[in-house]
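This is the structure, below, for whatever I ask next.
Yeah, one chain of the complex is gone here, protein chain that is, but the others are all in their spots.
For subunit A:
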Amino acid sequence: MNFDLTQEHQMLKNMMRDFANEKVAPGAIERDKTKQFPTEIFKELSDMGMMGLPFDEDYGGAGADTISFAIVTEELSRACASTGITYSAHISLGGAPLHLFGTEEQKKKYLTPICTGESFGAFGLTEPNAGSDAGGTQTTAKLEGDEWVINGSKVYITNASHAKHLAITAITGTDNGKKEISAIIVPTDAEGFTIIDNYEKMGLNASNTTELVFENVRVPKENLLGVQGNGFKQFLTTLDGGRIGIGAMAVGIAQAAFDKALRYSKERKQFGKSLSEFQITQFKLADMALKIELARTMVYKAAWLKDQGRAFGKEAAMCKLYASEIAMEVADEAIQIHGGYGYMKEYEVERFMRDAKLLEIGEGTSEVQRMVIARHVGC
């Protein structure tokens, strides 16, 4: 048993902390207001070799492990959760399915530009009537000669405006009356493919969230990703990894909220004492620190299991569920400790709460995480 980060992990954490403090944090309030995508930050992350973090060097990746991914995602999210989710989705939803299920040729063609940062990674799964319940999927892909013809729409798709291509799920047939779902790689400049970027969101304003519309979009037959009919199974595997990213994001936001609350409680004086001298504040901060510590430990454990090549589905769901819920609680308490100031955008804690809320919803709601965990523990 060893709870220490390796020297590389520690170095990566220090470096990402400096980078996040110096380059990511300064514009976070402004980007939340203007909804400006953090393009410059991602140029630098590309130069630093971060965009292909866990993928093979053959495709321009860095071959690093999942713990490294969690460290980078946490540090970015601590400074700006919009940057954090863009990064997490890029790696775990955009790159990972290509890495896991792509042929050699597909990886060369589609994973490489993701690793170099030339294209952002995205994944088209959710539909107006389908998310974790794949049965509601309505998008279809029909094989006509050597081409898939795709029709339908997707909602809430992260990063698609900045992607050159993305994998989507579609019905490719029926199997014993059940919908057969497959994953297909679609270039974003394909004819008939429209990407709409006009959601008005509660938080994560600087991240790109889009609607996809497919009208007779034709892609070559060989764009099938993985096995025909395995689209749903593949997507479940993809989401297991994605949940570690969401967990790491949540830990980052919670840590940021805690840091602000601690600093403020030492500065703010009421009734002749600093807030941190009141036991009520001390107990709040102690609980916040405790929850963050537990959440981070769970994120690292899920990441570690994945790196060992062991089953990690249960732990990934646990870390995602716990971390996202405590991120909301910690952000809420951070606002409370700030009082009226906390309600003001300038003090940032209100943004942490708006950003954190998505983590209880995206990549499987808290309710779906409980379903997953229940299944794993034998229900």
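Everything that follows uses one rule, which is that a residue touches a chain if its C-beta (ideal position, glycine included) is under 8 Å from a C-beta of that chain, and two chains touch if they have at least 3 such contacts; residues count from 1.
Following the convention adopted for this analysis, contacts and distances are computed from a predicted model.
A chain of the complex is left out here; the name its UniProt entry carries, from "Electron transfer flavoprotein subunit beta", "Tryptophan synthase alpha chain", "Pyruvate ferredoxin oxidoreductase" or "phenylalanine--tRNA ligase", is "Electron transfer flavoprotein subunit beta". When the missing chain is restored to the complex, the residue among A:E30, A:D47, A:D259 or A:E293 that touches it is A:D47. Remark: the omitted chain is touched by one listed residue; of A:A28, A:I41, A:A64 or A:L239 this is A:A64.
Residues touching the missing chain, restricted to subunit A, are 7-8, 10-12, 14-15, 18-19, 44, 47-50, 53, 57, 62-64, 68 (touch as defined at the top).
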